[in-house]
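Only one protein chain is missing; all other protein chains are in place.
Entry: chain A
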Amino acid sequence: MLRATLKSLLGRKLRLVLSGLAVVLGVMFVAGAFVVTDTLGRSFDQLFATAFAGTDVSVSAKPKIEVSEMEGEQVPSALPASIVNEVRNVQGVAKATGMVTADGARVIGSDGKVLAGTGPPRLGGNWVGEDDLLKLREGRGPQQDDEIAVNALVAKQGKLKIGDRVGVLTLEPKKTFTLVGIWGYQNDKDSIGGSQEVAFTEPVAQKLMIGQTGMFNMINVKAADGVTPEQLRDRIATTVGTGYDVKTGDQLAEDNAASLKEFLGFFNKILLGFASVALFVGIFLILNTFSIIVAQRTRELAMMRALGASRRQVIGSVLLEAVVIGLVAALIGLAAGVGVGAGLGQLFASLNDGFEMASVGVPLSAILSSLIVGVLVTVVAAVLPALRASRISPVAAMQDVATPDRPLTKVSVAGAVVGAIGGTMLGIGLYGSGGLWLILGGVLVSFIAVALLTPLISRPVVGLLGRLFSWSVPGRLGRLNSGRNPRRTAITAAALMVGIALVTGVTVVMNSAKTSIAATAEDTVKAQIIIGGEQNGPRPPTFDPAVLDQTREITGVRAAAGIWNDQAQINGKLTYVTATDDLTKLADAFGGPQLPVLKSDQVAISTKELTDKGWKVGDSLNVQLSHGDAHRYTIAASYDEDFMPGTYFLPADATKDFGIPQPVFAFVRLTDGTTVDQVLPGIKALVADSPEVSASDRTTFINQQLSDFDTVITMVQVLLALAILIAVLGVVNTLALSVLERTRELGLLRAVGLSRSQTMRMVTVEAVVISVFGALLGVVVGSGLGAAVVRALNDDGIDKLVLPWGGMALYLVLAALVGVLASVLPAIKAARLNVLAAIAAE
C-alpha cells in the first residue's frame, strides 16, 4: 500500500505542488515570525551586553510607579549625590560614578527639524569621560555649561559638526549649545543599538534631564580586583537599603532586553495570528485538492478495495499522502521562513539606524511549530476526502460511473447549524461578557458556516454573475461550467472570501470608528485651533509651556489652555491622568461645562469615573505621580467626559512631578467674529521654537490624529495579502482541474469549431465568475461582521456605520483581475489541447 501511495503521489505533481504551496506559504509565515523574534531577541541581548559591559554593579532609585513595557513608559527616579558617596565607601568598590542618563534629549538637526526617533531612546546625560566602550572621535568633552558632545549617530543624522550651535529639547524647552565633541564606540560603531546620545556638563545634565541639580539616575560601579559583581551587589544593597535597585551589569542587560522581548512576543503573536488565517485558507485549498484527487482515483481505489484492501487501508493511504505532502511542504516553508525572518530582521535594522542585527538563527520553536502546523493542517484537510474515499464500493472499479452530484441538503443543514453556533459565539463575544477569543472563534466558525452554505447559494449567485458574460458563446459556456460543481466552486470561492471578508470587516470597523470619532470631535470641540504633534515613538511631542500664556495674549483668542499627560497611581491603581494650566479656560476652549480653576490640592474627575469608583465630590484621594512623593487631592468637581479631553484633571502645580513636564496639546478658542486665518499665523510663530509640534485648524488636527486608523487598515491589508494569494492558488488549482476533467468536452468543442482564443475566453470567464463570487461573499460577510462589531461598540461612541464602498468595488474589480490571472495557465493548457487526443481521452 505504501508503494502504491507514493507512486500515485508522484503521478499528480502539479496538483500536489499547488496544494503544497498553500502549506509552504502558511508555514513560511509561521517560521518567519519565530525566526525574526528570535533574531531580534538575541540582537537585544547583544546590544545590552555591550552597553553594560563596563558596569559591574549599578544602583538606581526604585521608580515611583512600576510600569511594564506594554503599559507605557517607565519613568526612572533620581537619587541624591550623597548615595554616590555612600556607595563609593563600600568595601570592594574600585570606582563609583554618578550618571545622569534619561530618555528625552531631542536634538534639532541642521535642517531645523528634531531628529527622528521611532524606537531607540534619545538619551541625555552627564559627560564622564572616555572608557573602554566610548571613544572621542573629534574634539573634547563639554566643559562649559553651554557646550555639548554627541555620539556619531546624532552628528550623522543631524549633519552636525564641531563648532555648530545646536538646539536641544529636554525637560525644558529648546536650549542652544555649542557642539565641542563627537564620540563613537568600540569596533567603530556610531551608536549602541541606534540610540541617540547627548552629553552635557554634570549640572546642566541634572537640570535638563532630571529637573533637579545634585541628583543622578544611576550609579555605575566598578569592582576592585578579586571582588565578583555578585558579592559587590549584595554588599552595596545592604548599605543603601530598600529604596534602591542594585543589579549586576549582567542582570541589568538581561532586564533591559527582557522588557523589549515582551514587546517582541506581542509582535510574534500578531504575525502568528495572520499566519493562522493564511493556513485556515490553505485548508480549503487542500481539502478541495484531495476531494478531487479522490474523485479522480475512484476506479483505482475501488480496484484496491476489490483486490482486498480494507477501508482503513484506503483511509490510511490518503492520510499518508497528506502527511508526506505536509512534511515536505513544511520543510520548504521552514527554509523559506528563515529567509523571510532574516529579511524582516534586516528591515527592522535598516529602519533603526545603527541597530546591529545578530546572526540569523533557527530556534527549535520555529522547527517544531513549522512541522506540526504543516502536517496538522494538511491532515485535517484530508480527513473528509479520506473518509469519502473509504466509502467507494469495489463495484465502482467495474463501472464507468460518473459519481452523481450528491444533494446539498446535508451540507446546507450543517451550514445552518454551524452558522447558528458561530452567530451565538459572536453575539456573546460582542454583547456579553465574552472576550476577544470568543469573538475570533465566532468569526472562524461563521466562516466555516458560510463555506458550508456557499454551495447552496452558488447556483443562483453564480448564475446571476455569469449573465454578465453570457453575451458570447465562450462566456455562456464558461458561466455554465462555473456552476457545474457547486461544492468545488464554493470551496474555492470561500477560500477567497475569508481574506476579503477580514479586510472588509477591519476596514468597516476602522472607518466607522474614524468617522464617528471625527464627527464627535467636530461636534463637541469648540476650539478652532489646536497645538500638537504626531506621536511616532514612545514619547509624545511636547512644546514650551510659555507658548500658552503668549497665545492667550493674542487678540481674538477667547480661551486657551494646555494639557499634560502622565500615568499615576491613584489609591494604588495605575491610571492615566491629565493636568491643565487652567481648567476653566480649558473647559471654555474645549466647549465643556463651566468648571472652577483647580487649587494645588484639588482634582476634577469625570462623572462616569466617579460613579464607577463609588467616589463623590469632596472625597480625598492618594495620588502618586512619576516623581516626588504621594500627595492627597480633594475631588473638587465632576464633568461629562464626552466634553473634556481626559478622565482626571490635576492642577498646573502637579506637572512638575510628571514624567514629561511639558504640555502635549493646547486648545485655542477664538472670540466670535474672529477667523482662524487671522490668528493661526501668530500662533504658528509662537511654536517655531518647539519643532515637534505645529498649530493647525481643528479639521486638519483631527485628521492628523486619526491617521493611525489608516495605518492599521494598510497593515491588515498587507498581512492578509498572503491569505488572499493562497486563495488565488486555489482558483488556479480548480481551473487546472476543470480543464483536465473536461478534456474530452474541450476536444469536442474544438472539433465543432471553437477557436483557441474562444477556448481561452471560456476558461477565463469561469475563473472570473468564481473569483468575483468569492470576493462578493467576502465583501458581504465582511460588511456584516464589521457592522456587528460597530453595533457592539455603539455604547463606546462608535455610532456611525461607514461601509467602504470604494474599497469594496475595488476588491471586486481586483477579484476579476485575479480571475483573469489565475486562468492564464489553465486557459493556455486548454487551448493547446490536441483535439484528437482530447476526444479519445477517457
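The working rule: a contact is a pair of C-beta atoms (placed from the backbone, for glycine too) under 8 Å apart; a residue touches a chain by one contact, two chains touch by 3 or more; residues count from 1.
Quick note on the criterion: contacts and distances are computed from a predicted model.
One chain of this complex is left out of the view, and of "Carbon-monoxide dehydrogenase medium subunit", "Acyl-CoA synthetase (AMP-forming)/AMP-acid ligase II", "Nucleoside-diphosphate-sugar epimerase" or "ABC transporter ATP-binding protein", the protein name its UniProt record gives is "ABC transporter ATP-binding protein".
Residue in contact with the omitted chain (choice from A:Lys684, A:Arg756 or A:Arg791): A:Arg756. For the chain left out of this panel, the touching residue among A:Leu748, A:Val780 or A:Leu793 is A:Leu748. For the chain left out of this panel, the touching residue among A:Ser19, A:Ser191, A:Ser390 or A:Asn481 is A:Asn481.
Contact residues of chain A toward the unshown chain are 473, 477, 480-481, 483-484, 744-745, 747-756, 758, 835-836, 839.
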